[in-house]
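What you see is the complex with one protein chain gone and the rest in place.
Chain IDs A, B and C follow the sequence of writing; residue 1 opens each chain.
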Amino acid sequence: MAILVGAETRLLVQGLTGSEGRFHGLRNRAYGTRLVAGVTPGKGGQDVEGVPIFDTVAAAVAATDANTAMVFVPAPFAADAMYEAIAAGIRTVVCITEGVPAHEMLDLYAHVRARGVTLIGPNCPGVLSPGKANVGIIPAEIFREGSVGLVSRSGTLTYQIGHELTQLGLGNSTIVGIGGDPIVGSSFIDILARFEADEQTEQVVMVGEIGGDEEEKAAAFIEAEMSKPVVAYIAGFTAPPGKTMGHAGAIISGSSGTAQAKKEALEARGIRVGTTPTETAELVAELARG
Amino acid sequence: MAILVGAETRLLVQGLTGSEGRFHGLRNRAYGTRLVAGVTPGKGGQDVEGVPIFDTVAAAVAATDANTAMVFVPAPFAADAMYEAIAAGIRTVVCITEGVPAHEMLDLYAHVRARGVTLIGPNCPGVLSPGKANVGIIPAEIFREGSVGLVSRSGTLTYQIGHELTQLGLGNSTIVGIGGDPIVGSSFIDILARFEADEQTEQVVMVGEIGGDEEEKAAAFIEAEMSKPVVAYIAGFTAPPGKTMGHAGAIISGSSGTAQAKKEALEARGIRVGTTPTETAELVAELARG
Amino acid sequence: MDLYEFQGKELFRSFGIPVSEGRLATSPLEAREAATALGCPVVVKAQVLVGGRGKAGGIKLAATPAEAEERAREILGMDIRGHTVHRVWVERASEIAREYYLSITFDRSAKKPLFMFTTEGGVDIEEVAATKPDALVRLHVDPLEGYRPWQGRHLVYGAGVSDAAERRQIEEIVGRLYETFERCEAMLCEINPLVVTTDGDVRALDAKVTVDDNALFRQPEIAEMRDLAAADPLEALAREKGVTYVKLDGEVGVLGNGAGLTMATVDVVTFVGGRPANFCDLGGGGDAQGVVDALEVITSDPQVRAIFFNIFGGITRCDEVARGILQALEQLELELPIVVRLDGTNAAEGRRILEEAARPNVYAEATMLDGARRAVELAGAAS
Partner (left out) sequence: MDLYEFQGKELFRSFGIPVSEGRLATSPLEAREAATALGCPVVVKAQVLVGGRGKAGGIKLAATPAEAEERAREILGMDIRGHTVHRVWVERASEIAREYYLSITFDRSAKKPLFMFTTEGGVDIEEVAATKPDALVRLHVDPLEGYRPWQGRHLVYGAGVSDAAERRQIEEIVGRLYETFERCEAMLCEINPLVVTTDGDVRALDAKVTVDDNALFRQPEIAEMRDLAAADPLEALAREKGVTYVKLDGEVGVLGNGAGLTMATVDVVTFVGGRPANFCDLGGGGDAQGVVDALEVITSDPQVRAIFFNIFGGITRCDEVARGILQALEQLELELPIVVRLDGTNAAEGRRILEEAARPNVYAEATMLDGARRAVELAGAAS
């Protein structure tokens, strides 16, 4: 089945007429994703290689039954585009745009949660279910279909790990880049819960990095709620201590946020942690061999 | 059982140390309502005739398990007091205060609905379940216990109708003054639904007035959802046409808002309408005789 | 509180919504001077708080200052649906290409602000809503979240505005109208018509703004406009005294506590054959001084022959009301017959106070219906 995107995805791209939106939107279509509409205010009636453009998401949804929106709108306008998509009935929003202000994301997060809408990103590479659909900028050619779920805060690191898995003959159910911004629409736990419920997924790789305490929270969730094995990778073991001045962050999370602290928290819950992408892929392969 | 307030009510009064709050709060207690706390910032530790005063609602709830708040706080601070009560876990809020700005009520309404909290008022006389509890300023001595539910947009008109019912030997399950402001926490329909579900209530009187289209909406609800008989009264048959200039209001509701139009809408749904309080009480008595 | 067109436009201008340049005039000569200053042609518009000015002849075009003076002379003093015209707004005439309609108001059912926009403006908008519902685009705003730019796009594209420059201007106006609505705590901000000039400029040709009375305490600039709005001297006195008062056309002065009960009392007075002289609501509190003030307002109307005092105490205490009546009798030297019906909070005490005072022109009645009958009877006898 995979998660989040698949054969049932009817994709609408906000910003399809921009250069990035066009490049990746058409690439997603070439992969097999059903790209049904683009939205650019003022360009309604035009088309991008046969994909009809609408002025508003409401008009696009009415005409095409789109159910998933991918956002390539520039950062100052991205949140507004997402509110529009949600108001028009879109239930899954994937925001690729980088640089969306954090205070806008606070509001948007409260908005999507109150409405039960799924938001992936912003500042994320998107979601790829190999063999089914690709929504975002993940280079699909390096992944093959399989049973490993992959969830990551980092874009390019996701590709690296996926690539290493492929080299070892392993495939993926779905690859989800949740984005590394302070406030993103979906957390590790949100995605882990979906993988746990997904029939195709047999094991999961979680790719984290220094800062925050999302990995520590995920560790507790994995121990308490997951039956499927999870392997973790954390980037930043050799990063110098941050310059952060305030005490508030550390008080809230009760965590130092270093890679070593995260590794220890995960291992204390019985979760194996790789220190390089290569080692991580080997741990997964070991598990897959049983 | 009655609705909204009863033997299980543990009442907290915000503004108990003010003259109105004290007068009516103690009157409610004298009637038998369990008045457990008062809240006035800066007066924590004092007491009003044995009722302990707290600085915050959170402290009051922690100490007394209050579950219902009555608000006597002056209008500019009333909404803030209600947010505080809700944040502290209070599930039923009755706001007597008059003059709460409508834009604040817009926000508060969205807030209470999202949290499933019951708000009665503002600018309302409160809720009385005769023989059980009185929360508000309704003069309880004119009502007796019985099977007639009463819901009203107007305070003093409620007393008038209740008084006339009592003269005819009829009693009430609960009397609810929902308040006449543009935005109130509970509508006719909200209260009618509770009366329909209440075992003690056998019939209902709905007291409306000119303006808006709440009565018309209630009429549709009564026809579709209620098994218990409802008698309505509308005040303002001889009111001169309003001075309202804009078209927007009339377009939204599709109703002229006159008493005559409301009467017709109700009667078209088979609901009997009295044109004076006395006539209304007589209609109820007729129904009660069967 | 309803604002006059010129006040609404002043507000619009301060929030960046384009309006035509204009001046207020209270005399034909001032209108002429305004027209000269502004440059002709101008439009002379009656300033009244009632709809249908145009049909009533309250809006006229003038090609020269002299003509503006003449038109103002015709309009000033006119009665438009019961409202006397004391002021005209003289404004530079616009060359109009198209007329739209835009408003934001409280949707009381949804408990949310509601935008309405249509390109079929200018004419009877209720007619458009009834006959071409699809032409009227409606959109709710979540009050906690406020306005977002996509909502402006939704309105202009939804209504089919085809010109890009026009869309940009209207989207801007939509955002600013919401800002006006929210910052001024309005219940209604309506622009009808929102015009597109032959030069392609979009501007508000009329302005209907209603501000929440409950918010005036923190809207001092708008509250100041209120004084200008009080046309009727009796209503001005009532406002000064903090009494809710509406003048009617009969002989029985009605005073109740609470809008609902007072309305019901006016109804009952009418149903038993009387003609109410007013609607006067003592309001929530009602201390002795409030009663004195209300009686002062009611009795300032020379048509009043008898007064019906219908009180059902809740937060209002009947003993206080009784004391207020006695105080008013002395202070105002009232000799009109006053029928008093007291029930509710401290009613027994209130009745006892009146009984003990034993004033010859104070009549106690036990019920609302009997009180109304007695007051109508006394008013008839007095006239």
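To be clear about the criterion, contacts are C-beta pairs under 8 Å (C-beta built on N, C-alpha and C of every residue); 3 or more make two chains touch, one makes a residue touch a chain.
Keep in mind that this is a model prediction, so the values were computed, not measured.
Partners of the chain left out, restricted to shown chains and counted across the full complex, are A, B, C. Between the chain not shown and the residues B:A37, B:A81 or B:A259, the one that touches is B:A81. Within the whole complex, the absent chain has one touching residue among B:M1, B:A59, B:I189 or B:A285, and that is B:A59.
Interface note for the absent chain: among A:R22, A:K132 or A:R153, the touching residue is A:R153. The residue touching the chain not shown here, chosen from A:E98, A:E196, A:E223 or A:E264, is A:E98. In the complete assembly, the contact with the undisplayed chain comes from A:P125, out of A:P52, A:P125 or A:G149.
When the full complex is taken into account, the listed residue touching the unshown chain is A:A110, out of A:A7, A:A110, A:L168 or A:A268.
Mapped onto subunit B, the footprint of the missing chain covers residues 41-42, 44, 55-59, 77, 80-81, 83-84, 87, 107, 111. Within the complete assembly, residues 20, 24, 75-76, 96, 98-103, 106-107, 109-111, 113, 123, 125, 137-139, 142, 152-160, 163, 180, 182-183, 207, 209-210, 212-214, 217, 235-240, 243-254, 275-278 of subunit A touch the chain that is not shown. The omitted chain makes contact with subunit C at the following residues, 144-145.
Simple rule for what comes next: only the chains that are shown with their structure count from here on.
Viewed as a contact network, the protein chains form an open path, each link joining two chains that touch.
Across the structure, the highest number of inter-chain C-beta contacts is found for B-C. Among the chains present, the centre nearest to the common Cα mean is that of B. Among all residues of subunit B, none touch two or more other chains.
Counting partner chains per residue, subunit C shows two or more touched chains at no residue at all.
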